[in-house]
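Omission of a single protein chain aside, the complex is shown with its protein chains in their original locations.
After this line comes chain A, so read on.
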Amino acid sequence: MVVRTWRHMQERYNLIGKKCTTCGKVYFPSRKVCPECRRKGEMEDIQLSGKGIVYTYSIVRAPPKDFQKESPYIVGIIALEEGTKITGQIDCDLDKIEIGMPVQTEFRKIKEDGKSGVISYGYKFVPTVH
């Protein structure tokens, strides 16, 4: 679990994705092969802005074990400025959430594996402050 978390640090902590220099498409999480260009594609790191809009969402009211304390909470799919979409929790009032709402990432604790287990960090989304 620890190793798995470390493996994803660049992505989860710093929002580093991949861009195919051949077709220009951006991917998150990182991929080794561009599904469009396959072996003709050249993938390079790209720093994502973390800014985007809510593409769709749901309010989870029957949570899994790790997220019971937070229930009810919002999960959403966010369309990022760079053209890729990612899934994450959206931290805002339950009655304020709507499709099209501008949001941005914040670095947060995602979950902990009991009192002495691994604490996992990553991104959550919050409404963009104008």
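Going forward, a contact is a pair of C-beta atoms (placed from the backbone, for glycine too) under 8 Å apart; a residue touches a chain by one contact, two chains touch by 3 or more; residues count from 1.
The criterion applied here is as follows: contacts and distances are computed from a predicted model.
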Report task. Choose one: "Succinate--CoA ligase [ADP-forming] subunit beta", "Acetyl-CoA C-acetyltransferase", "Cysteine desulfurase activator SufB" or "Xanthine dehydrogenase family protein molybdopterin-binding subunit". The correct choice is the protein name in UniProt for the chain not shown. Result -> "Acetyl-CoA C-acetyltransferase"
**Report entry** Contact footprint on chain A, counting only the chain that is left out
**Finding:** 4, 8, 29, 55-67, 70, 73, 75-77, 85-89, 99, 110-111, 120, 122, 124
